[in-house]
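Only one protein chain is missing; all other protein chains are in place.
Moving on to subunit A:
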Amino acid sequence: MTQRKTLSHLDWLEAEAIHIMREVAGQCANPVLLFSGGKDSICMLRIAEKAFRPGKFPFPLMHIDTGHNYQEVVAFRDKRAAELGERLIVRSVEDSMKRGTVVLKHEGESRNKHQSVTLLEAIEEFGFDACIGGARRDEEKARAKERIMSFRDEFGQWDPKNQRPELWNLYNARSHKGENIRAFPISNWTEMDVWQYIEREKLELPSIYFAHTRPVVIRQGAIVPVNVPLVSGELTNLPKAGEQIIDKLVRFRTVGDISCTAPVESDADTVEKIVVETATTTITERGATRLDDQTSEASMEQRKKEGYF
């Protein structure tokens, strides 16, 4: 009789995520992995390497770019895809705006939720039948009930009342033409697991995850970065009249569209220090940093119904 070994929690989570990615590759004809350059999707790339090397990934990478992304993150995104030798597709919300399929309510409106439109357009353009994403169930309560393989109809809509039961590790990623599966290999990871994994795997991250000094204003209690240079060199998030700009030592816990991600005060400038800080923080990841989830209690649920990740 052989003695059974217990996998460490990170090994277990990694093995589960590899299994899920391989199920997508085995069951779906034309999947894509969404890669933003953020920490969760950086973990996903390491999992894909473990799942498929020495082969190529059986899917391209894709980023839905709002045009309002931190230049450090965009540069990192391109560098990482090149290092891996994998194909990166970028589709832009600004192109959807030019086509007239995205119409902003006003110039300054956050483009974050409009990513759904561009994502659905890209799904149609390439005929993707599955999108692999880095969403986690601990992020938000609409995500706590999300399946690992989540079914979306022709309009990309998530119907919480009509999801497929998901038992054991027998995933059902079948779909008819035009429908879509969203697959979430790191569903069962928490923010802490992600940082521990980054530490263990020595993963490189965009610099804005680490403590740095940047100009900010305090707006309704939140730290809002201002005068942020875009890839084009143009500045965005300009301060409003009367706001006082201060230089603060901050880092980002989540990274997304500039208009809706706020940094936290921190002097953690290494992954080790961030792991310690994550263990002792008193504010949730999205509570601290995602301005888009504070709009209303159900805003994530609403966005998911409209085709958001």
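Throughout what follows, contacts are C-beta pairs under 8 Å (C-beta built on N, C-alpha and C of every residue); 3 or more make two chains touch, one makes a residue touch a chain; residues count from 1.
What we mean here is this: contacts and distances are computed from a predicted model.
A chain of this complex does not appear here, and its UniProt-recorded name among "Carbohydrate ABC transporter permease", "ATP-binding cassette domain-containing protein", "sulfate adenylyltransferase" or "Type-4 uracil-DNA glycosylase" is "sulfate adenylyltransferase". Which of A:82, A:103, A:238 or A:283 touches the hidden chain is settled by the complete complex: it is A:283. Check A:122, A:142 or A:217 against the missing chain and you find that the one touching it is A:142. Annotation: of A:36, A:69, A:96 or A:196, A:196 touches the absent chain (contact as defined above). For subunit A, the residues touching the absent chain in the complete assembly are 1-2, 4-16, 18-19, 22-23, 25-26, 49-56, 58, 137-138, 141-142, 144-145, 160-161, 163-170, 172, 174-176, 187-188, 190, 192-193, 196, 199-200, 272, 275-276, 279, 281-284, 287-288, 297-298, 301-302.
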